[in-house]
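Before anything else, here's the structure in question.
Apart from one protein chain that is not included, each protein chain of the complex appears where it belongs.
Entry: chain A
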Amino acid sequence: MLVKGLPGGASRVNMKLYSLSVLYKGINKSNLLKAAYDLSSFSFFQRSSVQEFMTFTSALIVERSSTGTRSSIKEQEYLCHVYVRNDSLGGVVIADGEYPSRVCFTLLDKVLDEFSRQVDSIDWPSGSPATISYTALDSYLAKYQNPREADAMTKVQAELDETKIILHNTMESLLERGEKLDDLVQKSEHLGTQSKAFYKTARKQNSCCEVM
């Protein structure tokens, strides 16, 4: 007797967090200050490309978000949550579609608050992961893998006004008119040649019926 499974939709049902990044929103482009990644659920040989794409995506999102806003952007089976503070410090969480977004925003608030107290704002515009000394991101990412560990949900319901979170259904909706994501990928300094090649082939294939 065989089991019948209902279609689960496109979402990867892992309840996972993949990356947590802190960036500075400069006038023209954003500057990555620190990041943590959990790529264990990706196949081994894709991990370095995936990490580069997550950096690229996080930077682009912060660039295209206004200060003082919170947004959630859906991209394939991922949800990217961003908070850019009024002082231009920004944080991005890339999670899967199942992970409760409220918990992500709690995490972002917490991390940015702590970061701003430990790292002097004078270092933000020119900082990089190599020069910034803030080490808590990895442990936050690990701890929040289980959304119930955070146990902040009941509290956040009271504090956070959900109607103020901007929702985007695709990355494209962040772009200017006429701008193409493919072009931004090709020009990006966050992506190596292998990643750019990977992006090209992935766009052509339907990953479900992959033979190669």
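Just so we're on the same page, a residue touches a chain if its C-beta (ideal position, glycine included) is under 8 Å from a C-beta of that chain, and two chains touch if they have at least 3 such contacts; residues count from 1.
The definition used in the following text is that contacts and distances are computed from a predicted model.
Participant: Can you pick, from "Protein prenyltransferase alpha subunit repeat containing 1", "Eukaryotic translation elongation factor 1 epsilon-1", "Phospholipid-transporting ATPase" or "Cullin family profile domain-containing protein", the UniProt name of the chain not shown?
Facilitator: UniProt lists the chain left out of the view as "Protein prenyltransferase alpha subunit repeat containing 1".
Participant: Even though one chain is hidden, which residues of chain A still touch it in the full complex?
Facilitator: So the residues of chain A touching the unseen chain are 1-9, 11-15, 41, 43-46, 49, 98, 100, 146, 148, 153, 157, 194, 197-198, 201, 210-212.
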